[in-house]
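One chain of protein is taken out of this complex; the other chains stay put.
Naming follows writing order (A and B), and every chain is counted from residue 1.
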Amino acid sequence: MTLAPGRKKEKLDRLAELSAVHDDERGVSLWQEALRRLRRNPAAIVGAVILTVFVLVAVIGPFLVPHEPTDTMGIREGVVKSGQGLIPGPSADHWLGYDHQGRDEFSRMVVGARQTLLVGIVATLIGLTIGVLIGGVAGAAAGLGGRWGRLVDSVLMRIVDMMLSLPSLLLAVSVAALLGPGLTTVMIAVGVVSVPIFARLLRGSMIAQANRDYVVAASSLGVRESKIAISHILPNSLAPVIVQATLTLATAIIEVAALSFLGLGNPDSAVPEWGLMLADAQPYLGIRPELAIYPAVGIIITALGFTLLGEAMREALDPKLRR
Amino acid sequence: MFRFIVRRLLQLVPTLFGLSILLFIWLHRLPGGPETALLGERGTPESRAQIRESLGLDEPLPIQYGRFVKRLVQLDLGTSISTKREVTTEFLQRFPGTVELTITAMIIAIGVGIPLGYLAARRRGSILDQASVGGSLLGTCIPIFFLAYVLKAIFAENLGWFPTIGRQDASINATHITNFFVLDGLLTREWDAAADAIWHLVLPGIALASIPLAIIVRITRASVLEVLGEDFVRTAEAKGLTERTVRRRHVLRNAMLPVATSIGLLTGLLLSGAVLTETVFAFSGIGAFIKDAISNLDYPVLMGFIMIIAVVFALVNLLVDVSYSLIDPRVRVR
């Protein structure tokens, strides 16, 4: 069954329209509806506010910090004597005091926010990209493929199962041990951990989409299978993936901290990152517990922001909870 | 039932096969190759050659892989670089500690989580509900090692209520038979030793339980809410059954099913968390040893432990599936 190119395009456009509104009774798109629901959810608002502040600090903050985060001024000036238990706390010039190396703690927290966000985002993107690739191929193969499709799907899913057969931190540790300690290592290790989650999720929702009416309609109209997969099923299956990405950002930030704690993080603490700052503060817990508390609270609040927003998005997009 | 178990066991095979390939590749891709991984950085050329020969590193890859699998199956996981002892011995000595710790955490998580989730659902919107929902969100966002530190600093170091390190007081001089210290204490009737071992489990148990607890509260709450809205509960209530009967016979029983399925997932979380918690509390289980292995670049230990943990984890999941199918026959269909 072949169609003239012009006619085919027309049909596809119509399909796109259909799929955009397929799940909605009131004529508003899925995303608009979700946004409306999000705005009414106080948890989502709190999450969004936290994240806005965090991102603003991370993006603009480093340009405005009062001191160079790597400058060991406190030691040069002889104010910080951590070997004798003396690390001055907050003052007018140093809002959060000094760290154990005589650096300005406030500046480090701010610059650390950027590093933490960056590491979290890159790690999530690594997981997302690989996961979406695997899950997408598997989903497309499973939903539309015949024998070969099923084979591809099952091979890919076995790989994913394998990754799931290890507790997440151990998977991250094995990856990190292979690559040696460092910032890149941490990002890759944390990213790899989330690959199976994204892959399974996308595949699952693609298979669910594949059975929907509009896909059946499209294939009976003779639209090529790969075309259907890429232009219709995939975009419609991405919603849960995006929600998951938000949630993964939260776990990524926490896992980065855990890897730093285990000594697999960036060994060079000149560039501040919250997980590393938390790990570095351990010997000084007795004299200045705040040095651990600041980055810990930073991590907790940020992770909470991503979690709140992610959970709210999940609720908003869940058709079962709508109405 | 038997066929179900066999089928699930067979499903394990490709996973383990894949994992062994991954570990094999991993070993070969390590900086410096397997000789370095097994010998550490200090290997002399002669001993490197010796290792290359004994591992057959100059033979074709499939043959090498065959040997590798053979050694795995024989549980010959090599010797730890740092302690010079068999990896399997190291594992067997430390595993009981981790089992005790994860069981403690599981008891805390389930014992607190299910009642809390249930109450939160029954009194939806109450302060208790909001607190447990908020608390469970927060619980998943606190880095577990930080929580462990805070607990240790407050309740052990400053208040002195609990010990800060280890599985048992070193001065107690207890007899150990099984290496499950609590069990040993009970078996030998050294009650003080058993009590001391339990005492050492409390704080790490709580720290480790934090994330599973948060998850269980959320799952229980959600499923109780769902069950409460279902027809059979309304019917039961309409029939005039007392609230207690309805609660016991229907709501809790049905609401616990999703919790039961998530135990496999929780085991994974607990094993991950054990690495961090055991490190903070210098608790000699497999987790703390993995952390040591990372520090010492003890690859035989890392590899061996990861392989064993994968198997154990898979078996736990299998066990969960089987027991779940016992509780709920619907699962067995297919």
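Definition applied: a residue touches a chain if its C-beta (ideal position, glycine included) is under 8 Å from a C-beta of that chain, and two chains touch if they have at least 3 such contacts.
Note that contacts and distances are computed from a predicted model.
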Checklist entry - According to its UniProt entry, is the unseen chain "ABC transporter substrate-binding protein", "TatD family hydrolase", "Alpha-L-glutamate ligase-related protein" or "Inactive transglutaminase fused to 7 transmembrane helices"? => result "ABC transporter substrate-binding protein"
Checklist entry - Which of B:99, B:128 or B:156 sits in contact with the chain that's absent? => result B:156
Checklist outcome for this item: Touch assignment to the omitted chain, from B:50, B:88 or B:325, lands on B:50
Next on the checklist: Across the whole complex, list the residues on subunit A that are touched by the chain not included here.
Outcome noted: 70, 72, 74-76, 78, 80-85, 100-102, 181, 263, 267-270, 282-287
Item to check | Residue numbers in subunit B that touch the chain omitted from display | outcome: 39-44, 46-47, 50, 79, 81-85, 90, 93-94, 152-153, 156-158, 160, 162-175, 177, 179, 184, 186-190, 192, 279-280, 282, 284, 292, 295-297
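The criterion applied here is as follows: only the chains that are shown with their structure count from here on.
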Next on the checklist: Quick check on the complex: what are the subunit B residues that touch subunit A?
Outcome noted: 14-16, 18-19, 22, 26, 29-31, 137-138, 140-146, 149, 153, 267-269, 271-273, 275-276, 279, 290-291, 294-295, 297, 299, 302, 306, 309-310, 313-314
Item to check | Residues on subunit A engaged by subunit B in the complex (per definition of touch) | outcome: 158-159, 161-162, 165-170, 173-174, 177-178, 180, 250, 254, 257-258, 261-264, 278, 282, 285, 289, 292, 296, 299-300, 303-304, 307-308, 311
